[in-house]
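Worksheet: one structure, shown below.
Excluded from the complex is one protein chain; the other protein chains are retained at their positions.
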Amino acid sequence: MPEPLLQLEGVQTHIGPYHILHGVDFDVPAGSLTMLLGRNGAGKSTTLRTIMGLWQASSGRIRFDGRDITASATPDIARAGIAYVPEAMGIFTDLTVRENIVLAARSGPVDSARLDWMLGLFPALRRFWNLPAGNLSGGQKQMLAIARAIAEPRRLLLVDEPTKGLAPVMVRSMIEAFKALKAAGETILLVEQNFYAASVLGDGVVVMDDGRIVHSGPMSDLVTDQSLQQRLLGLSLDAHQ
Amino acid sequence: MTDMAEPSSVSELPITRTDWLPLALVPALALLALPFIGSPSSWVTLTVAGLAMGMMIFLMASGLTLVFGLMDIINFGHGVFISLGAYATLLVLGPLAAWGQADSVALNLTLLGLCIVAAMAVTGIVGAVFERVIVRPVYGSHLKQILVTMGGLIVAEQAIHAIWGASPIPIQLPETLRGAFVLGDIVMERFRVVAVGIGLLVFIAMQLVLNRTRLGLLIRAGVENPEMVEALGYRIRRLFVSVFVAGSALAGLGGVMWAFYRQTLTASMGMEVMVLVFIVIIIGGLGSVGGCFVGSILVALVANYVGFLAPKLALISNILVMALVLIWRPQGLFPVARR
Partner (left out) sequence: MTATSIPALFDETRVRGGFLQGLLSSDLPRSRVLSFILLAILAILAATPFLFSGSQPLSTAAKICVFIVLVASYDLLLGYSGIVSFAHTMFFGIGGYGVAIALERLGASWTSVAVGLAAALVLSALLAAAIGLLSLRVRAIFFSMITLAVASAVAVLASQLSEITGGEDGLSFQLPFELRPAFRPLSEPLFGVTVNGRVVAYYLVFFVALGVFLLLLRLVNSPFGRVLQAIRENEFRAEALGYRVVAYRTAASVISALAAAVAGALIALWLRYNGPDTTLSFSIMIDILLMVVIGGMGTMYGAVISATLFVLAQSYLQVLMEAGSTALSGVPILPNLIHPDRWLLWLGALFIISVYAFPGGIVGRLRQGRSSRA
């Protein structure tokens, strides 16, 4: 078995006085889409932010492509090849759609083949190409945020709840876009609350609760095993209410 | 793929509405003043003088608002960079005094240019040190920033006293920049015309950098969401330092113009003008370069018109303008979106 692209070992994170992650271990194999599931406040977003270096892990180890990035600064982690789409999308509303993409492509202009592929995934962006991104709808901003993450080839995409707050039709097009990204061989770690989206997209799945990993394995196991689903998602649901 | 199902109609009407109201304030104000002033020639004279003053204030204020916008740093020591820029002219005016006395536009303007270069170099370097020593330890705390930059101001003003002496130093405008252009009844001081030119030039250059270069995009992006800029792989610290240095150098440039306008150097001249600078960046919207530009012109024009019509009121006209603007728009003319 080849070494996973991303490896978390016993990662703990404190935010101010609060202990959020209590030892998180999981792997993201290269070329696959790993789903990170769990109820609100389980620590999914914190996990992504910790990988990205936006919170500093207080203990444990994060390895990316065999390299220890636990203590690296955010820009260095990004330069190592990790793209991040935060939950709030992080769109620069004052900049145009084009300018948002230009900034995301650090090494220079995006070549036209890649641009066509990107805009093929998210055609709406083409229409608003030269308008301030603040004018986009929520769904379009989400598309822009993902387009930004793939403006240049990256090794790993971290995406935080891309379907949050979207209308059903937009959720479906988002799922199609992720299927296309999978087909293109991207490695993705995707946080989701929407179990349907998770079940059709995920290769592997990691379930978190209260800052810990409570389950990890192939997505197919979770989809077929009703009792496991009941236990994990029932637990999530109960805890949620 | 479609976005027709989006509940919001924003996507159907993706029109950037330029916020023209604040922009219209300036011409509206100028026109409104005309009937009160009566004589068109006095009006032109006052308007040009006001524009020149506005440009000088803009030069001094632009760096501060830029630094605030990107770094969320409020630098109460900004004034000392104005003073420092002013004193730096001495480095050039001393050895090249003859160029200033020569009756040659080219030599005179070159001298002014050299003064500006010297001032921007000195203030840029001191700005880098100031950022490292004074400001960096207090990122994130406005209270400490105000205190520490105030402390930096005190120390730097005293250092100016120790280096150049505590008594005011007179300086002279280069020969051909003295006096005024006279067109019929209209009198326009030459130096003020130069100030308008330099102010416009700097404003246009800033706009170009901010809108047409990657650096500018990064600055604008960093104003809104510094964390995302880092997540895209840019080292925001480097950006911070360069913007702080640029902001200090701009203050130095403003200091040169201010020095030649006042023709006297004092260590506290920067802090004295900071009052206007703060008013202007509050009016413009903290962090907005365009707002700072409009605010500077607005404040200077009002001061000039009021000074002509009711001299006693001119002293508090700035405060009144600020109060009115804040009542109209509590965040300033062009509120800056943050985070």
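Letters are used for the chains, namely A and B, taken in the order the chains are written, and counting of residues starts over at 1 for each.
Everything below uses one rule, namely that contacts are C-beta pairs under 8 Å (C-beta built on N, C-alpha and C of every residue); 3 or more make two chains touch, one makes a residue touch a chain.
No experiment lies behind these values; they were computed from the predicted model shown.
Considering the entire complex, the omitted chain makes contact with B. Only one of B:129, B:162, B:208 or B:310 touches the chain withheld from this view, namely B:162.
The missing chain, though absent from the display, is touched by one residue of B:86, B:118 or B:148; that residue is B:148. Per the touch definition above, the residue from B:43, B:58 or B:76 contacting the chain not shown is B:76. Taking the complete complex into account, residues 74, 76, 134, 137-138, 142-144, 146-148, 150-152, 154-155, 157-159, 161-162, 166, 271, 274-275, 278-279, 281-282, 286, 312, 315-316, 318-319, 322-323, 326-327, 330-331 of chain B touch the chain not shown.
Note that only the chains that are shown with their structure count from here on.
Per-chain Cα centroids separate chain A from chain B by 42 Å. For chain B in complex with chain A, the touching residues are 1-3, 5-8, 10-11, 14-16, 214, 217-218, 220-221, 223-225, 227-236, 337. On the side of chain A, the complex with chain B involves touching residues 52, 54, 73-75, 78-79, 84, 86, 90, 92-95, 99, 102-104, 106, 122-124, 127-128, 131-132, 134-140, 148, 167-170, 173, 176.
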